[in-house]
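Apart from one protein chain that is not included, each protein chain of the complex appears where it belongs.
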Amino acid sequence: MIEVKEIRKRYRRRDVLNGVSFTAAKGEITCLIGTNGAGKSTILKAIMGLTPVSGGTIHIDGKTLIPELYEKISFVPDHLRMPASMKLSEALRFMADFYDSWNEKRADELMKFFRLEHSFKIGSLSKGTAAKFSLVLGLGQDSDYLLLDEPFSGIDLFSREAITEVFTSDLIEHRGVLLTTHEIGDMEHLIDKAVLLKDGVVSQSFQCEEMRSEEGKSVIDVMREVYRA
Amino acid sequence: MNRYLKLVHMEIHRFRWILIALMGITAICQSSGLIWTLKKAMAQLEEQKIQGADMRKYFDSVPDTLNFEWAMFSTQMWFILPILLCIAVLSLYVFFIWYRDWMGRHTFIYRLLMLPTARRNLFLAKITALLLFVFSIVAFQLIMLPVQELVLKLVVPVELRSESHIVDVININQALVELIPRQFEQFFYIYGLGTIVVLMFFTAILLERSYQRMGILYGILYLAGCALVVAAPLLYFGLDSSIIPLYPMEIYVLVLFLLSVVAAVSVWLGSRLLAKKITV
Partner (left out) sequence: MRHYWFSVGLVLLTVSGIGTYYFVGNQNHLPEFQIETVQGDAKEGAAVVLSGSYYGDMRSESLEVSIKGSKYYNEKVNFRTDILHANSWFYEDLEMQQLLQDHKTFMRGKDNVNGFYRDHEMVIYADLSTSTRYTNAPKGKLQLSYLYEETGKVVRFKSIGMGHSEDIYAIEDVQRVENEMHILFRKESNQKTYEMVYVFDMKTGKQLRQVDVSSQANEVRGSEVQLTNFQNDSRSSASNTVFFVGSIGNGEDGKAFYYSYSYLTGVLSELEEPLWEGRFLVDSLQNELLYYAEIDPNVVTLSVYNTKTKERKRSYAAVTAEQLDVDEIKAAIIKSGRVYLYLLDHAGNSGAAVLDLEDGKLLFKGFAAPVNGNKLTEEEQQENLHLLNMNINQKLEN
């Protein structure tokens, strides 16, 4: 379980995060929802140790972040973050070289599924293709947790469909997934838990299934309540 | 250790074309300059023979026998310019080796920071790679010298040439005499000092990357602080010191010690910044 407790972050005199707490469990898909600039990406980066926090704690399976844990968590950032001149095959080899938890077979299968050529150069990929390859890099690891930052933003419909298909497959099943988005749209039926961020704190956090059955509200309904108010 | 070596290899791999280009430019520029000078000299020798001995007074005369030392003396610029290019490129790369990971949309630093290896290894891999680039270019130049001597032997017929020692060849060139010191002990001091300076700059760069706007100021302060610490024994503890006068041997040992401290602190601080303070 990913446990985030009371994390704070200041950026240029603005309290971006003001005591954010939530959990994301293994086997569940948790979605961090918030408006643009709400700090969703920052939370993911903080969990991944890519940015420091000024207060609070982050624990993954009870441990604080140490380099070894990177074998167990993969991060799919909003952009591909690989050198433009690198070929896809070289990027895959990079991952294989450095991660013990890299599953080469699965990576190849995903490449075929997404119809990506090994000889393509990173710089020449379209946004949709890059997003797919990003996912390959993330899913190619036998990790327990998968963090995704805006996986669908700016992606064309067909790429989106392909990615959604992966989400429902067994590739995701046993992992804990934490993703961020500001447009819940067609993702709603995928997620198990929603965490709504407003003004630097968690405004609401609930299991989607329960919310629907007990209060008859969809995630979008709750969002309207929180953000329109 | 394994991942550290792989990171070193990755840094080398990314730079390989530039390194090869630098070596190639050096080889071509120096060798062609050499051949051109030799051919000109041989033509002039012919002229001098025909015109007789008094012509010597009017030309920059060419000696009766050509050797590599004389050739190096007469071809200085062709040798020095590629060396200056290498120095410029490597100096820029001290900064670029870090900043390239933050540039553009494909900020590779994300991937590097997420690797399951101590962040210290990122720092150490970059310094190792940079040092290797510097030393490999020095080694390449050293290997080129006997090769160029061979070129001289091929161009100049045996009756017109004489031997010279490689140390004389190096000493007659104004750049090489500084970059390739005569004693290995001095080589250690010069390049050791250079390494420590690069470490200081690396840490200053990481300070800049960790603290946004204040970062540049912290970086500059850090550099100034380190310089002061190392210069202190020489400035303040010499024979006429009013604080505590030290004997020369003591100053030497103290300076070495402080340099090691500055190096260690830079590595430690840089690694800590990468681990705890860096932000992407």
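Chains: A and B, in written order; residue numbering restarts at 1 for each.
In the analysis below, contacts are C-beta pairs under 8 Å (C-beta built on N, C-alpha and C of every residue); 3 or more make two chains touch, one makes a residue touch a chain.
Note that the coordinates shown come from a computational prediction; the quantities given were computed from them, not determined experimentally.
Partners of the chain left out, restricted to shown chains and counted across the full complex, are B. Shown as candidates are B:Met1, B:Ile50, B:Val158 or B:Met249; the residue that touches the absent chain is B:Met249.
Across the entire complex, the residue among B:Val62, B:Leu130, B:Ile172 or B:Val262 in touch with the chain not shown is B:Ile172. With the whole complex as reference, residues 8-9, 12-13, 16, 19, 67, 69-70, 73, 132, 135-136, 138-140, 142-143, 163-168, 171-172, 180-187, 189, 234, 238-242, 244-249, 251-252, 255 of subunit B touch the missing chain.
The criterion applied here is as follows: only the chains that are shown with their structure count from here on.
On the side of subunit A, the complex with subunit B involves touching residues 12, 45, 48-52, 67-71, 75, 77, 79-84, 94, 97-100, 122-123. Taken in their complex, subunit B has these residues touching subunit A: 3, 6, 10, 14, 104-111, 113-119, 212, 276-280.
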